[in-house]
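If you scroll down you'll find the structure; I have some questions about it.
Removed from the display is one protein chain of the complex; every other protein chain stays in position.
Moving on to chain A:
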Amino acid sequence: MKIVVALRVNEAAARLSLDGPETLLDALRDQMGLEGTKKGCDQGACGACTVLLDGKRVLSCLTLAAQCDGHEVTTVEGLAPDGGVHPVQAAFIRHDAFQCGYCTPGQIMSAVALLDEGRAGSDEEIREFMSGNLCRCAAYPNIVAAIRDVAGEVASHGADSGV
């Protein structure tokens, strides 16, 4: 018996037909074709699979898809619709905040949430609250710089900057 789940993904209604144990990560990647969200461990330890669930960052490999009924999921594909670029994405490019790019969607989703949480007040704070997202290419200093940069934009332009 399949479980049918209705949710919103990147501001569009979506329905998933599930056996039960599928993670949100696998459902996004395998059923919905949203391969921007990455699997690095499937054990909740790397952050590559970070997405927003009702605006809060979660590890999609530790989230059951069946739990998402009625909830809103945002993935990297939904950050800047219609071919746009989110300020955090732009800052990541500008600061060369990645190399291979595999951890990057997770880092960016985490960074977007971090800014929203108001935890980008200092480099130390950024480092601390980005430490759940591993980057083996170790682009960490540039990731911190990119987030600091966007945090600065937010501070100088107020809350309406679209971040």
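Everything that follows uses one rule, which is that a contact is a pair of C-beta atoms (placed from the backbone, for glycine too) under 8 Å apart; a residue touches a chain by one contact, two chains touch by 3 or more; residues count from 1.
Following the convention adopted for this analysis, contacts and distances are computed from a predicted model.
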item	value
Chain not present in the shown complex, as UniProt names it (candidates "Menaquinol:cytochrome c reductase iron-sulfur subunit", "Pyruvate ferredoxin oxidoreductase", "Xanthine dehydrogenase family protein molybdopterin-binding subunit" or "sn-glycerol-3-phosphate transport system permease protein UgpA")	"Xanthine dehydrogenase family protein molybdopterin-binding subunit"
Among A:16, A:73 or A:126, the residue in touch with the chain that has been omitted	A:126
Omitted-chain contact residue, chosen from A:16, A:46, A:115 or A:150	A:46
Candidate in contact with the missing chain, chosen from A:70, A:118 or A:141	A:141
Missing-chain contacts mapped onto chain A	19, 21-22, 26, 29-30, 35-43, 45-46, 48, 75-77, 80, 85, 89-90, 92-94, 96, 98-105, 108, 126-128, 130-144
